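Pasting a structure here, questions to come.
Only one protein chain is missing from this complex, and each of the others stays in its spot.
Chain IDs A, B and C follow the sequence of writing; residue 1 opens each chain.
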């Protein structure tokens, strides 16, 4: 079973998710700058979620590249990841329409935590097929970033009930941490 | 005529269908957990339909992989399958907005039955080209799952008018039955 | 310049157009069969436009397959075709929401006529590159179907102001005429 179709389908879903979020950016009511300014929370939320989805596409891109064969478990682990990613536009819409209220901020953290868990499970499914000596297993090493991220998401979810701006600082921090493409895997591809 | 473009077009349509359903998940009115909880029927319906579309993508993926050449009949049988799949977001929207009422539950069953029939016709179109000795014909064998599914959908449609929850139990049961990728075809690919 | 990316982009646009039309199929207000029945004009219009877009994808698929190289004129002729196809969901929405009124029926005919003209121009752009001895030029021959279709669309547009049902009979007739994949080109691919 070729990995190309798995990559193409994932690309398609992530490309659609990134652009579907644009639909949340509703055209301002009014034709002056004040009307446009009212859209700033939606715009900020859109930028953050765009970066998150771009990071997933980027890392997914690298991970699939190390893959030699695809089995049923990998297919379903990938579908599971796409499922949680597909909920990001929903939580993005909720935080932006409520101007970053408590419950939506916590849910947004959950919508970032779940794909992180799904991504981890997908890595396990790949290592199971490729073997502990495979490129990915070797590259992951201690996987520091992969272990810190869920902790920071959980901290962000907890803070949402008290200080939402702390939650967003944490969500932005995780994004910045991942914004650099995964050097560990990139190194192997070159080596 | 290469099969790659058929696969790519089908991937595109199914990827869009899966993500269009997210648009049904409308942002809650209100910024508390009660507002979010009101979205649970939509969420449940979305999960079930996501799994159904993922199953179709997965099995379609396997089936096209066994294919050597594509003729006009296969192209149209595939379009026919995509047509019925494209109605799943519609029926999903109706059951979720009516909180799983009688008529929508029956229509949802119909929207699962029609792609099953279309998938069967696509298999016939492929066996017609590949021959009764082809990989797919051999793999299908008695095709137990393919014959049980429509019966269970019909039972679900009948139950919808009396006990909708029985219908959903049946729809979930069929999904679970198919969730395992098609071992029959997978076996051949390896053999 | 490889033709694969031209094919992939066109596939993407047509796949999205076909599925965007589903969004016009709004979830019925009410949970009984009467509410569903009110959606029949939208459903009928959707089926007809789905078949038209599927025919274009199918014939486009065949035409690009005969192609050896792509130049700037072919790229823009293809974009021009995609532009007119992208208006089909709009005209489909108008006929279905107005229950097939006079002006919308005429506009629907225009929205079928324009892609037909664009498709003809794309063929000219390809023949210009491939030469009059190329596979497509040879295959087109007298191109009877390509010449009859615009005449029937024009007749349909004219009838729209008097008898809309005659217009739809003509639109359906053209669809049936094209539903058969283009034997002329298919013959060459085999020969």
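The rule is simple: contacts are C-beta pairs under 8 Å (C-beta built on N, C-alpha and C of every residue); 3 or more make two chains touch, one makes a residue touch a chain.
Not measured: the values here are computed from a predicted model.
With respect to the full assembly, the chain omitted from this view is in touch with A, C.
Of the candidate positions C:8, C:67 or C:177, contact with the hidden chain is made by C:8.
Among A:28, A:41, A:72 or A:150, only A:28 touches the chain that is left out of the view.
On the side of subunit C, touch with the chain left out of the figure occurs at residues 1-2, 5, 8-9, 12-13, 16-17, 20, 23, 72, 75-76, 79, 82-83, 86-87, 89-90, 93-94, 97-98, 101-104, 107. In the full complex, subunit A makes contact with the omitted chain through residues 7-8, 11-12, 14-16, 18-19, 22-23, 25, 27-28, 30-33, 35-36, 47, 50, 54, 57-58, 61-62, 65, 179-181, 186, 189.
By our rule, only the chains that are shown with their structure count from here on.
In the CA-based superposition of subunit B onto subunit C, the rotation angle is 90 degrees, rounded to steps of 5. Separating the centre of subunit A from that of subunit C, both taken as means of CA atoms, is a distance of 37 Å.
Chain centres here are Cα means. That of subunit A falls 26 Å from that of subunit B.
Along subunit B, residues 8, 12, 16, 23 each make contact with two or more other chains.
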